[in-house]
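Apart from one protein chain that is not included, each protein chain of the complex appears where it belongs.
Up next, chain A:
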Amino acid sequence: MEYLGQYKAVYKAKAGCEDILSKAQDGGIVTAMFAYALETGIIDGAIVAGPGEEAYKPEPMIATTVDELLAARGTKYSISPNMALIKEATRSYGLDKIGIVGTPCQIQAVRKAQLYPIGMRDVPDKIALALGIFCMENFPYQGLYQMVEDHCATKIDNVTKMDIGKGKFSVYTERGVNAQIPLKVTHKYEQPGCHVCLDYVANLADISTGSVGTPDGWSTVFVRSAAGEAAFNKAVDAGWIIAESMDGVKPGLELVTKLATEKITKNQKYIEHRAHAEHEALKPLRNPYI
């Protein structure tokens, strides 16, 4: 429980609508939740990782229509600074009820902005639905490019899906699985800032979702806050989301817990190592966690 954060309920779930599922990464939970929230006025816009100028280089954007949400489906394994739009959403976009999707670190940033709004006037009250996606690590765009073009020998423009699972990084093209490399090979391309990250399943989100734990085409979903619970239950009642019990699902929460524990333990060790306690001659590096 500790490694998975606080939650009210956990489900195996997927979108109820084929249109969403066709290009969703997993169960299409993020897109379905936002689409439902948009249609019913729970949010009036959502910050998502939209398509950028280069293939698989995400560009944060504010989606105010379902079509825009659909265009943002799928995981881009590179940095999408979604928080960069959080204040603008309340300004020129004039949103009152913002949805935002983000990796655990971005959801942490949302909560910090709500409790310590230092340069974020009027943002605290306007966050309506923060959806977190599980995240083991992320890659700078050049790193991802290298992994795809060099290691996988695949043109990145031809890629239709990327996926990390079962110890492999896979790229799919129109013709099916094109290449797979062991995750071991990708480690050196990881964003360094990810190595001090102590959150795997977006503990501070209203709802968090990811692929680990449930079969292909389904998502694991943690419903966490009161706002998240209200929105999720309504979306299920309205048929936008199909939710089933996690009981008996393989590999289930056991695997989620195992991976969360591994990530947090490893990164905790790294943070301790950064203190350089064992080397008198080395000064400590900065620790952001007070």
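Operating definition for what follows: a contact is a pair of C-beta atoms (placed from the backbone, for glycine too) under 8 Å apart; a residue touches a chain by one contact, two chains touch by 3 or more; residues count from 1.
The definition used in the following text is that contacts and distances are computed from a predicted model.
Between the names "Na+/H+ antiporter subunit G", "Coenzyme F420 hydrogenase subunit gamma", "TIGR00269 family protein" or "Ubiquitin-like modifier protein SAMP2", the one given in UniProt for the chain missing from this structure view is "Coenzyme F420 hydrogenase subunit gamma". Only one of A:101, A:197, A:212 or A:260 touches the absent chain when the whole complex is considered: A:197. Only one of A:30, A:63 or A:83 touches the absent chain when the whole complex is considered: A:83.
Within the entire complex, the positions of chain A that touch the omitted partner chain are 60, 78-88, 102-103, 105-106, 108-109, 111-125, 138, 140-142, 191-198, 203-204, 225-226, 285-286, 288-290.
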